[in-house]
Each structure stands twice: as C-alpha cells, then as structure tokens.
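So, chain A:
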Amino acid sequence: MNNSKVILKATNLTKVYPPDIWALDRVSLEIYDGEFVSIIGPSGCGKTTFLRIAAGLEDYQEGEVLFNGEKVFKNCDWRRSVIYQDIRLLPWMTAQENIYFGLENKGLPKDEVRRVGDKWMKIIGVDNFKDKYPHEISEGQKQMVGMARVCALDPDIVLCDEPTSSLDWHTRRYLQVELLKYWYNENKTVLFVTHDVEEAVYLSQRVVCMSARPGKIKEIIDIDLPKERWEVARDDLKVLEYANKVASILSEELKRGKELELKEGH
Partner candidate 1 sequence: MSRGLKYTAITSIFLLIIILNYLIPDAANRPNQPKLVFNGMMFTFFLFALFFLVYGHFMKRQSPTRVRTIMDISLIFGSIFFLWLVTIGKLGFLDPLRWPSPNQVFYYYLADFDLLVVKSTLATVKRLAIGYFVAIIFAIPLGLIVGRYPNLHDRLYYPVAKVVAPIPPIILVPYAIELFPKIDQAVLFIIFIGAFWPIIVNTIYGVRTLDVKYIEAARTLGVSEKRLYTKVLFPGALPSIYAGLFIGLVLAFIVLAVAEGIGGSHSEPGLGWYVLYYADLFEYDKIVAAIFLIAFVVVVWTGISDRIQSRLLKWQRRVE
Partner candidate 2 sequence: MRLTKSEAVIALAGLLIWPFLILLNVTLPDAANRPNQPKEVFNSIIMIFTLILLSYLVFGILLKKQPKARVITVMNAALVFGVFFFLWLVVVGKIGKLNTHSFPSPNTVFDVFYSDFYFLTYKSSRDSIFRAFAGYFLALITGIPGGIWFGRTMRRFEVAYPLAKVTAHVPPVVYLPYAIAVFPSISHAIIFMVYIGAFWPIFINTLFGVYNVDRRYIEFAKILGASEKRILRRIIIPSAMPTILAGCLIGLVLAFVLLTAGEMVGAHTGLGFYLMYHTDIGYFDKVVAAILLISFWVFFWITFGFDMVQARLLRWMRRI
C-alpha cells in the first residue's frame, strides 16, 4: 500500500478555538490513494475538525494540509466532497435535483448530468422517491440521497463525517455496505470519521485513534482483513479482536472525554 501516492497529507496541523481550546495539536497524518481510513476518538478530540479542515470549511493556525500536493486552506472543492452527519440536503430541491446540483456545478453538459445522476440514483436506490422534497422523506432516505450526490460527483476522496450516526440500524448497515462497494469498485479513497468502534474496524484498513484536549493521534492500527469487506461477517473473530484492541486504546480516552463533557456541559 505504501508504494501508492499520498493523496491527503497533514503535517503538524494545529487548530485552536478561542479562547483556548486546542482542537488539534500538531497532528500529522498521511492518507494514501485508494485507502479507507477511519478516525475514531471521544467527542471533542478534533476528529470532525480535522475533516472540516480537509474539506476546506475551516481555517487553522499552524501546520499544513496538502491535497494532491496543493495546499488546502478554506478552499472547498468537489474533489474533496463530504457526506454529513446532519445530511444537509438543500431543502428547496427534490432528491433528484440535489443529486444533479453537484454535477451541474462541475459544468457537465445536461445529458451527461442526467446520465451520471440517474446511474447513481439507481445504484443507491433513490429512484422510488426522486421527486420528493427532503421534508417528505425519512432520515435514512435522505442520507441515501446525501451519499448518492457525493458518489455521482466522482470525488478523489470522500470525507465522511459520522454519516451513519443518525440513522436506524437497517439503513446504517445498508449504507455501510454501499460505501464499501463504492470504495472497492471505483477505487476511491475514503476518510471516515466516527465514534463507533465496530463500524470503524469493520469498514477500514487503518484506524486512527485520537485523544482529546489537546487533540492528538494516539495510535494508528492496521486492520488486516480482505478488501471485499462486505463478505466478512460482522462477528468474525478477527473483527472482534481488532475492536477490542481499539476499544482498550480508547477506553481511557473515552473516560476522560466523558469527564470533559460533563465539566463543559455539552
């Protein structure tokens, strides 16, 4: 894997929120082309901040983030598209229009927009409710649209900000598998932020464990499971072993995170 090129590279990345909250403290991380990386950690460890910086939504004080060798600093691009936790479909567009929106942004001709959009609507299964407005469909259906509009864009890296945490059990599993297949079939790179240990281990090739306040990388664990992950049982012994390992690294952090949460009253 290490012989493929680095697609996203963060060096000594530091982000401080006023007055004095160190969301990220000299974080360095390299993500290779074609990788599926998860970042996991207690709430407030800066994992979402890291993702937002990589997406170009947030500034930072020190260090550097490079995407394909170009500096990322508050510049958004569809090549680094995001699947959000709160989904963020544009409420004045139907499901289909939401999916076409990004494609039109790319400047594709009309029939191309329709061809690519319809293809992904079919794959993810948005077809049945494509003319509905966001307020007319369920949370799970919304996230299917949220995923389809990013997949259709064909980004170089898909940034996932806890995309499954607001979904029901069934849709969550469905979307996890869809994401894995998308990553596998299209040879994509995925950066997946989550607080769910099983999810992180089951989906990714590398799990980055972070600690909170200041947000730092504690350990990076390689997950040695086949790439065709959807064929692996979720209760496979190896999966559980990795999950235990990650959980034991995080247990201390989680406890501290909870204390912080109580103290600051989130």
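Candidates were picked such that all candidates are chains of the complex that A comes from, given by their letters.
We take it that contacts are C-beta pairs under 8 Å (C-beta built on N, C-alpha and C of every residue); 3 or more make two chains touch, one makes a residue touch a chain; residues count from 1.
Predicted model only: the values in this text are computed from it and were never measured.
Enquirer: Here chain A stands alone, and the other chains of its complex are listed as 1 or 2; which of them touches it?
Expert: Looking at every copy, the candidate touching chain A is 1.
Enquirer: For a test of understanding, state which residues of chain A touch candidate 1 in their complex under the given definition.
Expert: Touching candidate 1 from chain A are residues 55-57, 76-82, 84, 86, 88-94, 101-102, 104-106, 133-135, 149-150, 153, 159.
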